[in-house]
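Removed: one protein chain of the complex. Kept in place: all other protein chains.
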Amino acid sequence: MTYDPEVKYQKSHEWARKDGTLFTVGISDYAQDSLGDVVFVELPVTGKVVKKGDAFGVVESVKAASDVYAPLSGTIVEVNSKLKDDPSLVNKEPFGAGWFVKIQASNPSEYEELLSATEYEAFVKGL
Amino acid sequence: MIPYIPHTDEDRRVMLSALGLERVEDLFQAIPEKHRKPVIDLPPPLSEAEVVRELKRIASRNTTAEETAFFLGAGAYRHFIPAALEAIVSRGEFLTSYTPYQPEASQGTLQAMFEYQSLLADLLGMDTVNASHYDGAAALAEGVLLAYRARGGERKTVVLSSALHPEYIETVKTYIEPFGLRIRGIEEGAWRPEELEGLVDETVCCVVVPFPTFTGTLLVYRSLCMATHEKGALFVVSVDPISLALFEPPGSFGADIVTGEGQCLGSHLSFGGPGLGIFATRGELLRKMPGRLAGVTCDRRDKNGFVLTLNTREQHIRREKATSNICSNQGHVALRAAVYLSLLGKTGLRKVAELTYRKACYAAERLGSLSGFRVTSPSPFFREFVLQCPISAEEVVRRLVEHRIVPGLPLSKYYPDRNQELLVCVTELNTREEIDRLAEALRGIQAKRENR
Partner (left out) sequence: MTTRKHRIRTVEPFIWELSAPGRVGASVPEPDVPEYPLPEEIPLRRDLPLPEVSELEVVRHFTRLSRLNYSIDTHMYPLGSCTMKYNPKVNDLAASLPGFSEAHPLLPEDLCQGSLELLYRLQTAIETLTGFHSVSLQPAAGAQGELTGVLMIRAFHQDRGDTKRTRILIPDSAHGTNPASVSMAGFTAEQIPSDKRGNVDLAVLRERCDDTVAGLMITNPNTLGLFEEHIEEVTSIVHRAGGLVYGDGANFNALLGYLKPADVGIDVMHFNLHKTFSTPHGGGGPGAGPVGAGALLAPYLPGPVVRRLEQRSQEQPNFREQVEKQKESLHRTGHSVDRTGLPEVYSEYFTLVYPEKSIGRVKAFYGNFGILVRAFTYILQMGGDGLRSVAEHAVLNANYLKHLIEKTYRIPYERPCMHEFVATGEVAPGIHTMDIAKRLLDYGFHPPTVYFPLIVKEALMIEPTETESRQTLEAFAEALLQIAQEAVTSPDLLHEAPHDTPVGRLDEVRAAREPILNRRQTEKL
């Protein structure tokens, strides 16, 4: 199980990577492992405005379907269209090619409220 | 002794003693004592022979389509059912198996489902057909809910053609009530495509039309479908599958959701059930669609096989977020439809549809030319038409039943003000002789009136 130290997490297992006020969002290695083989990812349309904690998409394996929640408020400016053809990217590279969306944050300070990799790892181990 | 419980006294003794119990009732201790083992006031058990005798007595109180000249349709249709179909579908391996949750033990059911999905998709011209829904009415109701969800749940008006089957309209009303959707079209009495088009605006999530209408009329929906799409709404068609052997299927002109009643594909009237809810969508609605789907995959040795797939849409995984609560569907009726379409095939189904069309035309011509009677259905029509009678249609039925003719459905059943209109249904099973006999009997009614 990997916990990318470059990103921050929330307890519903999404991560966010900061690049100025633009944030790339995906699900954690722990999340993809619990789901099993991902077969489908439902993503929002670009331009959609989300609040922190809103469900913006769905990730599905053959046995489960989970909502994906926005770790920050803002506007969805890009979605990972590669997931449509190859949802297994979520399993293979959860912190890389398996990213879900990019959010232009309206309140970038929300990033500070997220968990660090060590905090998140401790949280997961307590589950 | 009950033939379905194999336990001997010895079995019971062995089993109870293994459990350390004396009486089987001891296993029911968790049930509150004051309510435990109440008196059940049902008649005593009967032997199989007695049961059959009693059921034959009850059944004999019905007048059946087989012993009369039968012209009643209105949503339940009598078409020929080949003997080979009965032989196939009564096999216990099909009839007494469960939902194919263990695919390795259910390849027969799964492949038959897949073939049903394929044959129907081809007949309807649609991308995806599910493994079945309850009946034409419930399928349509869930079709409307699908359209509502697909449009983000923000558009709260449904345009319904008033020419849909009245019981389907009632069913749609029941299903949409919790979502606060409004219906447009019924009060307005709108059913012509141009009338319906005038009702579509940006609040509408879908437009729902029948093909043919409840009273048999065939309509062209292509431009209504386009206009519906222009307003950002979905187009839903409730079809009669047999008519589609002749006419352009709704998939060809852009329908988004197609539902229908498939009883006419090889199932008996059976007093209105089980029917077969046909449910089809265009590609992109697939993941919001209710109901089971069989799909192709392969095993470890690369041998192809079938599984139930896209299960995350369904209640057992998605629970309160499922696309529907449906689980048991009409699997065995769908099997009947698959076998029916396989037996009839390309030429057979077309012949059935042609004969049905022709005979209805012949009947309309014969009956419409009778003094005092008039065919009021707009042409063209398929299988059914409305006959305006000189007296109440219920009275016509009552008199003709005495001649062993069931001439149709008095429309007053659903439309209280349409007292003298009779909905006459003709299929390939109605002979010319029967149609002529119906005409003679109707002539007799009018002759009696004129003699008075």
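Each chain gets a letter, A and B, in the order it is written, and its residues are counted from 1.
Criterion: contacts are C-beta pairs under 8 Å (C-beta built on N, C-alpha and C of every residue); 3 or more make two chains touch, one makes a residue touch a chain.
Fair warning: this is a prediction, and the values are worked out from it, not measured in the lab.
Among B:R318, B:R374, B:H403 or B:R437, only B:R318 touches the chain left out of the display. Check B:V158, B:A255 or B:L269 against the missing chain and you find that the one touching it is B:L269. If you put the missing chain back, the residues of chain A touching it would be 37, 39-40, 60-63, 87-88.
The definition used in the following text is that only the chains that are shown with their structure count from here on.
Centroid to centroid, with C-alpha atoms defining each point, chain A and chain B lie 44 Å apart.
The part of chain A that touches chain B in the complex is made up of residues 39-40, 42, 60-65.
If you check the complex, the residues on chain B that touch chain A are 287, 311-312, 317-318, 321.
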